[in-house]
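Not every chain is included here, but those present sit where they belong.
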Amino acid sequence: MRLSGRNLKCVRGGREVFSGLEFSASSGEALAVTGPNGAGKTSLLRVVAGLLVPADGAVALEGGEAELSLSEQAHYLGHRDALKPALSVLENLSFWREFLGGRPEDAGQCLASVALDHAAHLPAAYLSAGQRRRLSIARLLSVRRPVWLLDEPTSALDAAGQDLFVRLMRDHLGGGGIIVAATHLPLGIETRNLRMEGAK
Amino acid sequence: MTLTDLANPTRFLALTTRILPWLAGATTVLLAIGLYQSAMAPDDYQQGATVKIMFIHVPNAWLSMFVWGVMSVAALGTLVWRHPLADVAAKAAAPIGAAFTFLALVTGSLWGRPMWGTYWEWDARLTSVLILFLMYLGLIALWRSVEDPSRAARAAAILTLVGAINIPIIKFSVDWWNTLHQPASVFRMGGPTLDKAFLWPLLVMALAFSLLFITLHLAAMRNEILRRRVRSLQMMQASRVAFSSEVGAGSRDGHASNEIGAA
Amino acid sequence: MSLGPYASFIVTSYALVAAVVVLLIVWIIADYRRQQARLQELEASGVTRRSGRSTVDVR
Amino acid sequence: MSTLAALIRRDVRIALRVGGGALIGVLFFLTVTVLMPFAVGPDLALLSRLGPAILWLGALLASLLTLDRLFTADHEDGSLDLIVMSRTPLELACAAKALAHWLAAGLPLIIATPALGLLLNLDGAATFAVALTLLAGTPALTFTGMIGAALAVTMHRGGLLLAVLVLPLSIPVLIFGVAASQAAISGPLSFGTPFSILCALSLISFVIGPFAAAASLRHGLD
């Protein structure tokens, strides 16, 4: 499997964010996207996720499941955590698992692996910032997509959470997955790097 | 000159500037002929002199629907082909269409008073035209209240296409429902039933008004292109300031390839 | 040409159509002038388009 | 299929827990009906003549009241991103969301109709006719209103602008809904014709609504 972007150009709100951007990552590789605030890291991830239409160029995934599009094989972990405060932690997770098509049996297990099982029946409104992030990570695990698109995934996580997440990323890469992560902090795994400068 | 050539707004501007005077001239001449002919037209044996209102009512009514059709094509251009002039065409057409619709409504009611004894009646034809007018107003409101033109264009395109369903309803309302309004007498199966003495002035006036629309539309499109240029230049100017203060990150390039202003 | 008992209706409708059409024309011309003026102002202050052509050349 | 069921279940559950939308709708419906006798005065015959119109107006305005956050809420918390990226066709997901909204906000109105019919001096048959037209027609209101809700995401706008865009689209539904109820109660005309037009409108909206909404969401995300 190989994820690559060629000659990408992104325009948002009438302003060019980046252009002529190239990148690629193969199975088992992580690509760390770094750069100053406003350089376009999030924009790039959203282009890869299919949530933004690039003004030029294209992103392709070779060697994935043929009948699925790239965005259907990717999971996007962004700043906004897609949790409904009125639903309980477990309800939130179960919904996304059913809707995005994860295995039905492992919701509890995914919660346990991010150390949230004790909170399974709390409303999501009661979670602390780090706990919300952990729940997002549980969702990432439960939907089992080969391509992970992570936007500052470790923000709000405590030290234990960061270690845990490093382990999870290792496992994912070990299983042949691909990771594209935008970050300001070292990820803790080996990565290829894509530095975005922001046009000067 | 093909459609792709026209995609270049600069070419389009040049072309517009060349043909606008001719169009305006032709419109004036045709309008003069049409007005003369309608003044000379005989009185109707039923309607008396009020039949003269027809010569302006019907062209305006036709155009009110035609303009929506133009906007629907432009909407497809925005959504499907992403043609850069489509947004401009759609936006420029809305106020003109609204004006024609307004005129159709008003001349219709002014005709309705002597003919039906009332200015307004909630029948299917009249109502559907009023809905058309409201939708024009909604579209104009949408264009005005969303600053980002490409965002507004996409929303407006979808709304235009959905609203296009109203057009056949207007056209056939007189056949589908029992209405006060009279059924089609020009564009109908089996040819026009209107007397020649009325048909000719009507057709000339219709042609004149269509030319008027084309002229106004091209001129309004030109304005819109210029407006977008101004916008993108202003954005560039703003980013100049940013360059000189040399802080921060991110692209300061004010250009957007899918915007007219950048062409 | 006699307009019969409903002359006022006929005259009003023609006058209204004329008024609205003239209004449209005036609005479009004024808008054109305004945009041109703003463009020239911007160009005078040194902002040009990337293509290097000014709108004036285009005309 | 089960993915859509999950979406419907989630949306209905949220609507019932948070209460807001659906209940405001029903209460607004009630307010409209309660207000009318005051407006019309103590003329019972007139009141029952206006009955269907009042109920329909109430239903239209109530659905308008709750629709505008159908997609905006999901957009703001990022759910919409994941819905767009899912393997479920966006058109179906939109339809499921609209259906959930109708279940939570439209159905209660219909269930409340008999009670309100009493207030408006409608007899049993008339109330039944109105409820039937509401059952056939309110889905059309939801499914056309959905277009506006999706446009709200595209435009980053809300509130009255949406209402202005959506209302003209729902006028035909209102006309035929009232016409059918009137016909059933008193009219010389047959109930069948306007009622079948009403059903046709609903069917059309089932097709156009989800497609227009999905198109607008696809073009509007960023």
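Letters A, B, C and D name the chains as they come in the text, with residue numbers starting at 1 for each one.
Here, contacts are C-beta pairs under 8 Å (C-beta built on N, C-alpha and C of every residue); 3 or more make two chains touch, one makes a residue touch a chain.
What you are looking at is a predicted structure, and each value in this text was computed from that prediction instead of being measured.
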item	value
Stoichiometry of the full complex in this file, by chain label	A x2, B x1, C x1, D x2
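In this text, only the chains that are shown with their structure count from here on.
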item	value
Whole-Å gap between the CA centroids of chain A and chain B	46
Chain centre separation (chain B, chain D; CA means) in Å	31
Centre distance in Å when chain A and chain D are each reduced to the mean of their C-alpha atoms	37
Contacting residues of chain C [partner chain B, same complex]	1-7, 9-10, 12-14, 16-17, 20-21, 23-25, 27-29, 31-32, 35-36, 38-39, 42-43, 45, 47, 49-51, 53, 55, 58-59
Chain C contact footprint on chain B (complex, rising order)	10, 13-14, 17, 39-40, 43, 48-50, 52-53, 56-57, 60, 95-96, 99, 102-103, 106-107, 110-111, 113-114, 212, 216, 219-220, 222-223, 226-227, 229-230, 232-234, 236-237, 240, 255, 261-263
Contact footprint of chain A on chain D as seen in their complex	2-3, 6-7, 9-10, 13-14, 17-18, 76-79, 81-88, 221-222
